[in-house]
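Of the protein chains in this complex, all but one are displayed in their positions.
Chains here go by letter, A and B, matching the order in which they are written, and residues are numbered from 1 within each.
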Amino acid sequence: MRITSGLMIATILAAGSVSAQDDNTLSVEGETMISTTDAPSHMENVGTIYSGWHFRSSETQALQTDDFDNPGMIFVDQAIDEWDVVDGSAGKACASCHEDVAAFEGLRTQLPRVDDGQLVTMENLINECRTDRMGAEAWKYSGTDMTGMTALISLQSRGLPMNVAIDGDAADFWEKGKELYYTRVGQLDMACSNCHEDNYGVMIRADHLSQGQTNGFPTYRLKNDKLNSMHGRFKGCMANIRATPYKEGGDEFKALELYLASRGNGLSVESPSVRN
Amino acid sequence: MKLTRRDLMVMSAAGFAVTALPAFASLTDDEIAKITGGAEMGEGGITLTAPEIAENGNTVPIEVSAPGATMIAVFADGNPVPNVATFKFGALNPSQSASTRMRLAGTQDVIAIAQMADGSFHKASANVKVTIGGCGG
Partner (left out) sequence: MASGVKPRVKVPKKAAAGETITIKTLISHKMESGQHKDGDGNVIPRSIINRFTADFNGENVIDVTLEPAISTNPYFQFEAVVPEEGEFQFTWYDDDGSVYETAKKISVS
């Protein structure tokens, strides 16, 4: 239920240059992205979903339209090099089994998903390969190696609409994620929905609130000059409302990731996107 | 109605939190004088393109252009070190223009000085607002 207190209305009116999301068209390297579309049927309070791209300044938006201008692509380059590097006791590189990374087209649209009763993210799959099949050490969940690789693999699905399953084996995880989304936490006593569902399009100080979609992750943030993972961002968000963040790669964030991905079903994968 | 912490935060959030550093203007003037030798600077003949509001001070795209110039020097008068970059153009450079991305420590003026082929100097400046984001900056 959309709660708009008198104070919130006062803030909205007082903020002056409040700007809702724009209706520009996002075209990356000539390919048009689906960045605005009808909200999936499971969303009760939102009619249209918008990519985070629509909430950024025109200069930031421009950075994502060209693969040379996109600062996140440097890390994709590094991952391309990493693809061929032998690592671990099995003497293998990613390339030894997977040959061309282009074979991963479509994978990003389905993750996170349930494999053998477990909810798995792309980071889980990569580390599983590294530890079980390469005999290599697991990468840090949000370190530069991992974000570069998830960017490279996600890039293979760029343009394709997100399409995660929320029924069957995924149902319980999805319900848990949904509950987390709407639960207030922290010293500031806020839930994800308070900003990203009740107040997207509004300015919070000088930041333009988005719907908190995840179709562009890992995302290059101007703020820290690097690619940021989803769980890394969840952690930051929780710290901002002065809550103790859940663990990256832990059950809560994985469930939340599934629920958030489902709120973006229909939006094109934009990874690696550029945000503030 | 009970005034909650959240209400307080909401009430104080009306508007930008804009940082304006004390002007390092004299530092900048000194650096500019090193190039111009204190000579008068004309307006016009040089274009400086910068956003009115920078989404993040880390990466602010700018473009400078001065047809016929041999050199353009860029300064930021509110940064701890005002010098940003100096562009020297060769004969194979048809437009004497360049784009780059720079760091701004806070709201301030970006200043571009062009030295033309005849030795004269021209100046352009743009004020860029650098904001602090709401979600932890």
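Quick note on the criterion: a contact is a pair of C-beta atoms (placed from the backbone, for glycine too) under 8 Å apart; a residue touches a chain by one contact, two chains touch by 3 or more.
Since the model is a prediction, treat every value here as computed from it, not as a measurement.
Would you indicate which residue among B:Val84, B:Ile113 or B:Val130 is in contact with the undisplayed chain?
That would be B:Val84, which touches the missing chain.
Which residue numbers on chain B touch the omitted chain?
58-60, 76, 79-81, 83-95, 97-104
Since one chain isn't shown, list which residues of chain A touch it in the complete complex.
These residues of chain A touch the chain that is not shown: 68-69, 71, 74, 77-78, 225.
As a convention for this text, only the chains that are shown with their structure count from here on.
Where the centres are mean C-alpha positions, what is the separation of chain A from chain B, in Å?
32
Going by the contact rule at the top, pick out the chain B residues touching chain A in the complex.
The touching residues are 4-7, 9-11, 13-18, 51, 53-56, 58-61, 131-137.
In the complex formed with chain B, which residues of chain A make contact?
Residues 5, 7-8, 10-11, 14-16, 56-57, 59-60, 62-63, 71, 187-190, 195, 203-207, 209, 222-225, 236-237, 239-240, 276.
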